[in-house]
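Here the complex is missing one protein chain, while the rest keep their positions.
Naming follows writing order (A, B and C), and every chain is counted from residue 1.
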Amino acid sequence: MSDSHIHNPDASGAVPLLRAHALFCERDDRVLFSGLDFDVQAGDLMQVQGSNGSGKTTLLRILCGLNGSYEGELYWRGVPIEEDREGFLASLLYLGHRVGVNKILTARENLRWSCALHSPVTDNDIETALARVGLAGYADVICRNMSAGQQQRVSLARLLLNPATLWVLDEPFTTLDVHGVRTLESLLAEHVLAGGAVLVTTHHPLAVPCTLRRLNLDTRGANNS
Amino acid sequence: MWQWFFRLGSPKWFYELSGRWLPWLVVAMTVLLTIGIVWALLFVPADYQQGDTIRIMYVHVPVASISLACFPLMAVAGVITLVWKMKLADMVAKCAAPIGAWFTAVALATGAIWGQPIWGTWWAWDARLTSMLIQFFLLIGVIALRSAIESPDAAARACALLSVVGAINVPIIKYSVEWWNTLHQPASSFSMAEDSPFGPEIWVPLVIMIFAVYLFFVISLILSTRTEILVRERRSQWVVDLVAADKTQGA
Amino acid sequence: MTALAGPQVTTFTAFRATLRRDLLIALTRRNDLLNPLMFFLIVVSLFPLGVSSDPQELTRIAAGTVWVSALLASMLSLDNLYRADYEDGSLEQLLLSPQPLYFMVLAKNIAHWLVSGLPVVLLAPLLAYMLYLPADAYWTLMLTLLLGTPVLSLFGSIGVALTVGLGSRGLILAVIVLPLTVPVLIIGAKAVADASLGVSLGMHYALLGALLALSLSLAPLASAAALKISVN
Partner (left out) sequence: MFENLAFSSVTEFLQMGKYTFHVWSVYGLFAVFVTVNLYLPRAAHRQFIREQKRRALRDAQTAQPIEADEGRPDANGGE
């Protein structure tokens, strides 16, 4: 554990936002990935690719700290993540397979709680965010009465409400319709252009007006496209 | 010091070291067990109150005292698993739980048999038996949790946590049961120290038996840990070589 | 980049929001609120039917009956504690909050106690009357339940957190948690039994208070660690 993370081979001097070094993960006696190295810079939109079962979700959960069964090193702004977990979590926003929307509560109540864990929001903010993801007027609808795509949109509203630097999104497109896909794509582009970073898994071909980097878990290596 | 600590964590190293030590441990156990049992059965004078039931003490007390060591052992292994993610610690903890349950069950059974002439009944809610029973339940809980969680890694950490929680609870349970029991009914005269002469002819064989049973615990723990090591490391080259080199078993 | 890191909320805000949310969910699902209470009532009324309806006999077992039933009712209601959050992904959001997890878990445990433990405490005198508990033991019963049921919630939370990811939990929760609750049961039931004998109860309360303090400070930490293991 020397200062190896300072010497960054592929970036010109800048410390990457997120850096993974020699990640190794094994599940059910099967090696998902080993010796995985990659950097995420500010302004990166990185798409994690791989066949089913290649460990995309596992990788994202490892990066977030939801999965602890890995070996290797993770750095946030050049500091090992475990040394400043709270600082890392404050700049992280994760949306997983399970959208994190309680079906008994309304959209507003759900968002109010999940935002209270990160940053203060007003009712007005919530309504504006919901309108942006195409749920204008849905603030007080109980989530059980929404479709799966609408519930997904409720969770997407958090992207607008939580000012996080790094977005980690696991299959955020699955239940969205065409409009939803377009909204999310523009959200992603806006975020990276504003200097944020996004890690996303999807089988959907991303149409974004910015550079897209790809991390392919089948061929194991990060490359720009 | 730390290098030694982490080398100890290597299952292969433990397997080889324990393989070298096992024969000596078995010899020591056999000798001590033989001496202890012969002494306890043939030479210890019958107690003037309890008669020959005093011979039960030489089985019950060692087994019971070692069953009490099981939870602290699992808790220490649990802390090592949680903090250093050492696989060997979890293997030991996994094997210790069923062995500890065995010890506790035998301690309960022998305690009940020993208590029968004293209380006139096979079971009494005596403080020691009761807290032993609760400890047995706790161990069963750890074993049940282990078998319920499919992922070995999650099972390891969940059981480690439960063992630590259990180990913090064991003294509380023991204390509260004793407090409850002494106020409920007069304490049963389970210990001999107060009303019997307790000379060396009584306690020397007891000490020998405690050492012998301790060795037995260690040996059976090592034996099952070794198998556990092989099962978990079956993909690694040294286990493959070891299996190939084994001539005793026909395929 | 600082433009993207907005104002942070305080731990207290997050604590209050979590407490509020869980209470809101519980109040919306009134059945979940009522079921443990009905269970408590039914179990207690089974004892006179199964043991004896003789007032003297019932007086003798009243303290233990109410305490054991409260324990079982608390166990029954535990299942909801993290289950729904685990299934809909809210638990992941909770774990990824930059706030100390200790307080978040504590908020959930307090909410659980408010909707499952407190009603049991309030219903206890009625059941005590039905079991002919001597009148001078009523306050002791309520006070010990008030001190003891939070401990049951806090200990139970560890067990639920450990088993929340399991497909078939069956009885494993009870097998894990019930032995841990033995001290509370012993002290609580004994305090009530001793109250009618005129024994001084200072020791009983002190022990229960100590257990409560211990579990308040340590159990949420264990629950938080267990939750992290379960979502792994």
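Here is the rule we use: a residue touches a chain if its C-beta (ideal position, glycine included) is under 8 Å from a C-beta of that chain, and two chains touch if they have at least 3 such contacts.
Predicted model, so just to flag it, every value in this text is computed and none were measured.
Colleague: Determine which one of B:K87, B:R157 or B:R226 touches the chain that has been left out.
Modeller: Of these options, the touching residue for the absent chain is B:R226.
Colleague: Touching residues of chain B against the unshown chain: what are they?
Modeller: The list for chain B reads 33, 37, 41-46, 51-53, 55-56, 59-60, 63, 99, 102, 106, 109-110, 113-114, 116-117, 152, 201, 216, 219-220, 223-224, 226-227, 230-232, 234, 239-240, 243-244, 246, 248-251.
To be clear about the criterion, only the chains that are shown with their structure count from here on.
Colleague: If you average the CA coordinates per chain, which chain's centre is most distant from that of chain B?
Modeller: A
Colleague: Taking each chain's centre as the mean of its C-alpha atoms, which one lies nearest the mean of all protein C-alpha atoms here?
Modeller: Of the chains present, the most centrally placed is C.
Colleague: Quick one: chain B and chain C, Cα centre-to-centre, how many Å?
Modeller: Taking the mean C-alpha position of each chain, the two centres sit 33 Å apart.
Colleague: State, to the nearest whole Å, the distance from the C-alpha centre of chain A to the C-alpha centre of chain B.
Modeller: Chain centroid spacing, chain A to chain B, equals 48 Å.
Colleague: Of all the residues in chain B, which ones touch at least 2 other chains?
Modeller: Residue numbers touching two or more other chains: 153.
Colleague: Where does chain C touch two or more other chains at once, residue-wise?
Modeller: 232
Colleague: Where on chain A is chain C touching in the complex?
Modeller: Contact set of chain A toward chain C: 42, 64-69, 86-87, 89-92, 94, 96-105, 109, 112-114, 116-120, 163-165, 194-196.
Colleague: Which residues of chain B touch chain C once you look at their complex with the stated criterion?
Modeller: Where chain B meets chain C, its residues are 82, 134, 137-138, 140-141, 144-145, 148-149, 151, 153-154, 157-158, 161-162, 164-166, 168-169, 172-173, 175-177, 179-180, 183.
Colleague: Which residues of chain C touch chain A in the complex?
Modeller: Touch residues, chain C against chain A: 1, 3-9, 13-14, 16-18, 20-21, 24-25, 28-29, 84-85, 87-90, 92-99, 104, 228, 231-232.
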